[in-house]
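Structure in structure tokens, see below.
A single protein chain has been omitted; all remaining protein chains appear in their positions.
Our next item is chain A:
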Amino acid sequence: MIHTDILIIGAGPTGLFTVFEAGLLKLKTHLIDALPQPGGQCAEIYPKKPIYDIPGFPEILAGDLIKNLLKQIESFEPGFTLGERAETLERLEDDTFIVTTNKGTKHHAPVVVIAGGLGSFEPRKPPIANLQKYEDNGVAYIIRDPEVYRNKKVVIAGGGDSALDWSIFLADVASEVTLVHRRNEFRGALDSVEKVQELKNQGKINLITPAEITDLHGENELSGVTVQKKGEEPAFLEVDHFIPLFGLSPKLGPLGDWGLEIEKNAIKVDNSYDYQTNIPGVYAIGDVNTYKGKLKLILSGFHEAAVMCQSAYQRINPGKKYVMKYTTVSGVEGFDGSKKEAKRETVQTIY
């Protein structure tokens, strides 16, 4: 069991900055995120895109903002549970919480803050009628162990980086790799596209474009797919595995079943006093919350993190006095023993 003061669900910019604000109040933090790396949308969807409304940064790439935030919070030594989705919330008799992930990792904290943005990122599933039947029986959306595909016939669908990269990788593992994409053009990185072209020329990747998989076949396990190439008759392709790689899309997911008040796909916090939800001790900040006047901006998330941490401090340390301090005055004392502070003025007498 992982114990912490503030358990943060979502490691996007708001979740990361919460570590800093909590750290100033000497509160320890731990983050859970469904993605394998911190940064949320900024890292997953648009790391190379510029953001122009982060105060003090006329222009910053989303990926660089995340790098900076990670550097800013480093000395507060946050814990991370990455690649796992927060699944259940259990409230204990002493008003503390246990959050369990889809992989069974348990986290215990007196305060839970949901900074989950638009939700956890889930694979986008193509609308093929019997797709679900073959999930884990030949159909997978994420490649966890490439060895599963050794000497097997694999068909990959999609036109982005992951479809290209996995086709390249599996070309040396599987007995047969077929890449199916609805266009002749690919969205992925140029060198990956060139590599696939090279492997196709060598006969190591079977490329079918413009085409899509329209049907799946097999008694219990997948044994074949129907490939519909534009302008041609549908064809049967014998395969052991079908891996649709169409990117990720955020879904509120299990959070929706936690007994939180939900409004328009966001968690309702009734005020901007402390961003607490209808469950005392559970807060929601950043894009995931909604209240009158809400603006879904990174800078709003930062503000909400600061306000929320003050309230969490009171909850964790009832009656203990504290006043907010300026980092310029008090510096930043890390949990790793480091201390950053403004240079003291030196006074020297002139004789």
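The definition used in the following text is that a residue touches a chain if its C-beta (ideal position, glycine included) is under 8 Å from a C-beta of that chain, and two chains touch if they have at least 3 such contacts; residues count from 1.
One rule holds for everything that comes next: contacts and distances are computed from a predicted model.
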item	value
Name under which UniProt lists the unshown chain, selected from "Ferredoxin", "Methionine synthase", "NADH-ubiquinone oxidoreductase" or "LemA family protein"	"Ferredoxin"
Full-complex contact with the absent chain, from A:63, A:79 or A:247	A:247
Hidden-chain contact residue, picked from the options A:185, A:221, A:238 or A:336	A:185
Residue in contact with the excluded chain [from A:10, A:78 or A:159]	A:159
Interface with the undisplayed chain - residues on chain A	41, 45-46, 49, 118, 124, 126-127, 158-160, 181-183, 185-187, 246-247, 249-250, 264-265
